[in-house]
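Excluded from the complex is one protein chain; the other protein chains are retained at their positions.
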Amino acid sequence: MSWDYLFIQAANGAVIGIIYALIAVGVTLIFSILKIVNFAHGDLYMLGGYCAYYVITLFGVPPLPAMFVSMAALFTIAIILERLLLTPLYSDATERKDEYGLIVTFGLAFFLRNIAIIAFGPFPLKPPSFISGVQHFGNLIVTNDRLFAGSAGIVLILALLYFMHRTIWGQALDAVSQSREAAAIVGINPRRFNSFAFGVGAALAAAAGALIAPIFSLAPDMGVLPNIQAYVIVILGGMGSVLGSIIAGIALGESEGLFTAFFPDPTRALAYTNAFGVLVLMIVLIFRPNGLFGRRHLRME
Amino acid sequence: MSENGILIEGSRVTKRFGGITANDGVDFAVAEGDLVGLIGPNGSGKTTLINVLTGHLTPDGGKVILRGRQVSGKPAHIYAATGVARTFQSTQLFGRMTVLENLMVPGLTRPRSSAHEVARRARACLEFLNLAHLEQLYAKNLSGGQQKLLELGRCLMLDPAILFLDEPFAGVHPHLRDELIKRIEELHRAGRTFVVVDHDMESILRISRRLVVMARGRKIADGPPEAVRTDQAVLAAYAGL
Amino acid sequence: MRHLHVYILLAVAVLALAYAPRVNPYWMHVAIIAMFYGILASSWSLLAGYAGLFSLGHMAFASIGGYASALLVQWYGIPIPLGMAAGVALCCALGGLIGWVCLRMSGPYLAIFTLGFAEIVRITFSTEDDITAGMAGLHTEPLFRAATRLPYFYTAFGLLVVSLALMGAIVQSRWGLFLRAIREDEQAAAASGIDVARFRILAFAIASGFAGLAGGFYGHYIGILTPSLGGLDLMAVLVVMAVIGGMERLPTAVGGAFAVEFLLELLREYGQWRLPIFGVILLLTMRFARNGLLTPFWLHFVRLGGGARGAAAVVAPGRKDSRA
Partner (left out) sequence: MRIVEGRHSAAACALLLSGLVIVPTLFLGGSPVRAAEPIKVGWVGPLSPPGGYAEGALMKDATQIAADEINAKGGVLGRKIEVSYQDTRGQPEEGTAAAQRLISQDHVVAITGEFHSSVFLAEMEVAHAAGIPIIAVDVWALKITAKGYPEVFRVAPNQALIASKYGEWLAASGFKNVAVLYEKTDGGQSARDVLLPVLEKHGVKYDVVGSDPNATEFTAQIERFKNHSPPYDFFMSIYSEAGAYPMISQAYTLGFAPTPHAGIANTGGPAVDPTFWKNVGEAGKYLVTEIVGLPKTAWNDKTKAFVAAFQKRFNQTPSPQAIENYDAMWVLADAIERAKSTDGKAIIAALEKTHWLGGRGLYTFSTSHTPDWAYHQFMEAPVALVQFDKVNQEPEDAPIIWPRDIADVKYLYKKPGE
């Protein structure tokens, strides 16, 4: 095995890892504020991809503005969904909130995936590239779409970090994530921030969907695999830690790529790639039940 | 029972969380029939010490000896089975179980207990705590003070030799607090040993026979309440913080 | 009359059994599958509803039980009931093992850990196709060589009743109380003298054993097993069943399994809109009957006899009794 080969595989893994992280950051954000695992995140990501596709093809909007339109659309849709479905999370009549959140997003995912087949048709669709063509770095070949998605992913994540730490709204979000009661005392309405966080999470998923569509094509069940990968990342990164998710996302992309590249039995390498990711997750959880960089998980009650 | 009447003893207990040393070589022994008040500023390691002494934390150094047997490292239910009961800093009840069920749980963990007998004892216990009229309510629907009482009741159902009460008076209505103190004193007279942690100095001084003071993870004073009150180290600890 | 609800249920059961030979094979198949899910939903409710261990690996255990039984029967020619028993034993052991390794996890961590386990099982079963036949499907020996579904119906009914009786005995004993105490607060449960680790492992082992039993029956009934049995799609359906019925009681979980299975079949009328409509019904139910649709009905039904009042009375005998 040459160093060249290792380098190429590592570079590819890093690019795909950033894209993973972009999906996972939304899950993290929603978890840290609403304290629920959003099982419908992969399907919001799917919706975002399709939304961008139709904005591009029906209205002739260039891909990048279309991505922002899609983010705005999903932000709105997500807020409506949050208001419709998640309000019982804040009511005392709901006896088991963790489970309610899990189950209702499960149901939402089920609905979105199946309605998507009717709405968007069963065949994979592919929007035009953001920037077509490929880049050669020696033997390393990366499509411009991947480079673009990777860099846009970094920009969006940095923007989110900036937003979380440097703006009033972001700091209020952070306050809510740390203590709902304290936030309520200083005059922040946590209800509004729940909607807001869900919307921002969905908008990030939409961005991921729009960025990935030219790379992987759109299909109604495209959210299944990223969903699982997102949980792996979120757990490895420690629930609720944005920075942790980014590191874990890149680590997952790397480890999956390198696993496929170096697993001794070539016939099974690809087949077990996804299993490898979750196996790492399971091992980490056995030794660190709250994730690698985890704060202790707090129940909502 | 060990010969010198020591019921439970933490010897050179050390516990660290990340970079923070919450307990730093603490020696703490409780004799049979004692009523110890454990005080100290916030973050001085009181709750950690209780968690170690009741098996909810495994110490990084030192050991816990219960009735002459080393138990540190064993799971908490072993402690409970050996007669150690405790309450929690923020009341921890079985929220969506009825008041009666809350008391049945510890009762039924005793070997060879029969459901009828445990139910009878639980009801007697509820009478004692003035909670009998609430037995079919979910525990989470009780008021804060009632929850503290119920938690005490849950300890009693273990028929423990020693009770660790972590901030039993915090956030309790003064009227209920007096009720609580009365019950504790009653139980103490009946022969049970207590370790009480609280910030409510007045209440602590009212009931304790012995006062232990902690600061920065160490024990800085131990003795009769009157002596400890005038201890220079204690005054320094409270004034300095 | 105490335990009136038990008699009513018995009467309904007798009625169903007597009526069964006249049911057409399609609805009989639906009923058999509903009973298969009934075993799974009730055992999952033992795990998630009582013990609070929200596992997403339950269908994986059904899959393991099914494959173990099918393969043992195929390799060694042992009788099918023995194969199913072996599957149950394997699932108990594996379930206990999973319960042991995830002792320190709770809430979403446990859910995702078990989800990971299920994915690994599914991927392994579909990759090692020289043993499991992969997605092409493993052919299994049929339990009965009969032309009708009637023997399967009676078998499924028997398995469901026995499972419910066993699990019912567990949850009505002090173990059930301990499991609920662990669900509510593990620390407090330990402080009350409950060996939390032991009961968490037990809950996993028992529930997984029943899942394995259901899986074994399923394999020998349908005649073909694919790794998707243990996939997330069916797990989602199972969760939905238990939750819609009410996951904190065994009979309501079974009721949920029946309701959802029959609903899914009735919705076939709507062609491609079937699953979206199901999704909407699902969301509405969860949104407005958060603690289970059937739970209030069940509680009221149980009170018919006037004896039992809520779960408490099961372990804590009523006042009159204790004075007597």
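Letters A, B and C mark the chains in the order given here, with residues in each chain numbered from 1 onward.
Convention: contacts are C-beta pairs under 8 Å (C-beta built on N, C-alpha and C of every residue); 3 or more make two chains touch, one makes a residue touch a chain.
Computed from a prediction, not measured in an experiment: that's the story for all the values here.
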List the neighbours, among the chains on screen, of the chain that has been left out.
A, C
Touching residue (missing chain; options A:Gly13, A:Gly48 or A:Gly237):
A:Gly13
Contacts of chain C with the missing chain: which residues?
8-9, 12, 15-16, 19, 22-27, 29-31, 33, 123, 126-127, 129, 134-137, 139, 147, 218, 222-226, 228-229, 231, 233-234, 255, 258-259, 262, 265, 268, 271-272, 274-275, 289, 291, 296-301, 303-304
Since one chain has been left out of the picture, which residues of chain A touch it in the full complex?
1-2, 5, 8-9, 12-13, 16, 113-114, 117, 121-126, 134, 141, 143, 215-217, 219-222, 224-225, 256-261, 266-271, 273-274
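To be clear about the criterion, only the chains that are shown with their structure count from here on.
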Chain B and chain C: spacing of chain centres that average the CA atoms, whole Å:
41
Measure off the straight-line distance from the CA centroid of chain A to the CA centroid of chain C, and report it in whole Å.
32
I need the residues of chain B touching at least two other chains; which ones are they?
95-96
By the touch rule stated above, which residues of chain A touch at least two different other chains?
95
Name, in rising order, each residue of chain A that touches chain C in their complex.
31, 37, 84-85, 88, 93-95, 98-100, 102-104, 106-112, 114-115, 117-118, 224, 228, 231-232, 235, 239, 268, 271-272, 274-275, 278-279, 281-282, 285-286, 289-291, 297, 299
So, in the complex, the side of chain C touching chain B is made of residues 174, 177-178, 180-181, 184-185, 187-197, 309-312, 315-317, 319, 321-322
Would you mind writing out the residues of chain C in touch with chain A in their complex?
48, 54, 101-102, 104-109, 111-113, 115-117, 119-120, 123-124, 126-127, 232, 236, 239-240, 243, 247, 272-273, 275-276, 278-280, 282-283, 286-287, 290-291
